[in-house]
Structure formats: C-alpha cells, structure tokens
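Removed: one protein chain of the complex. Kept in place: all other protein chains.
Right, chain A next:
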Amino acid sequence: MQWRNHSNSYGIISIGLHWLLAIALLAMFFVGTWMVDLSYYSEWYHRAPELHKAAGVVILLLMVVRLIWRWSNPRPAPLGKVKWQNRSAELLHQLFYLLVILIAVSGYLISTAEGKGIDVFGLFTLPALNWQFELQADRAGIVHKYLAWAFMLLVGLHLGAALKHHFINRDNTLKRMLKPLKGDIHADS
C-alpha cells in the first residue's frame, strides 16, 4: 500500500482526503442552499441545519489533517507543460484550502453568535468564543453564502482543468488522483 505521496504520485491518504472532502463539500453546498428555504413544517427544518453544522466542524478538522498531511509529504510535480497553468493550478489549490477554512469559520460564527456552542453529532460541543460582534449571525451569514458560491466557481475551474488534462493533454493528472500510480515510485524525498 502506498500511503504517502511520492515525487510524482499521490498516496492513498491524499487521494482519500481529496475525494472525501470533495463529496462532503459538494453535499454541504447543496444541503446549505436547500435548507435555508425549508418551510417551518418540514421535517428537515431543524435536522438539516444541525447536520450541516456538525458536518462543518468535522470538515474543518479533516481540512486541518489534510493540510498537515500535505506539508509533511512530498508534492507530486505538476504534469502540465505550461508554466502559467501550473502556477494557476497551485494558486487554485491554495485558494480552495483558504476558502474551505473561511467558510467553516464563518459558519461557526453564525451558530455561535449568541454565545452557544455547536453540538457535533452528540459527541462533543464546540464552544463559542467569549466575544461577539454586532449582528454577527447576519454578517457571518453573508460571508458564508458568498464564499460558498466562490468555492463552487473554483470547483468548476478545477473540474474543467482536470478534464482538459485527461481528454486534451491525455496526461495522468486525473488518473493519479484516482489511485496511486504503479511502476513510478521514487523514494520519499
């Protein structure tokens, strides 16, 4: 099993975190936009926001794990030949990380705006900060919403770029995010 990344191949942990977070974040976006318009008598009226909040905390923790893993593993070299595209891809990845963290933090600020913590699947309660700012829930809510839409815009770019590498450049960019490449293993650097 290739757990760690190598100089041109992603390990199982990186691949797993990528897809786990990809699915979770897309689900969060669709649940989030759907739940804010639920009617008062919907059976999801309370349940969906509770799940959304708890999942958000777990996602933030996973994101931290992912960043630590990224920093403690070799970074597979980009397969693209065009410099500005490689640089854009790198910038896009960093923006992804930044947005996910900011979206999670803004969501946290909505729920904790009046000093109450967030219950995470009954396992523990993430406490509120002991300071609040004016109209915190409303203001954090606006940030949360627009950053989520910005995130989806980046998803579109990221997806488009991955498909371009696969179908036009016909390189391994997409394939190596599906499973670790074989016969290509270099020593950990």
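Some points to look at:
As a convention for this text, a residue touches a chain if its C-beta (ideal position, glycine included) is under 8 Å from a C-beta of that chain, and two chains touch if they have at least 3 such contacts; residues count from 1.
Following the convention adopted for this analysis, contacts and distances are computed from a predicted model.
Hidden from the displayed complex is a chain whose UniProt protein name, among "Protein GlxC", "Sugar ABC transporter permease", "YceI family protein" or "histidine kinase", is "YceI family protein". When the whole complex is considered, the residue among A:Asn5, A:Asn73, A:Ser111 or A:Thr173 that touches the unshown chain is A:Ser111.
Seen across the whole complex, the unshown chain contacts chain A at 39-41, 49, 110-114, 116, 135-138, 141.
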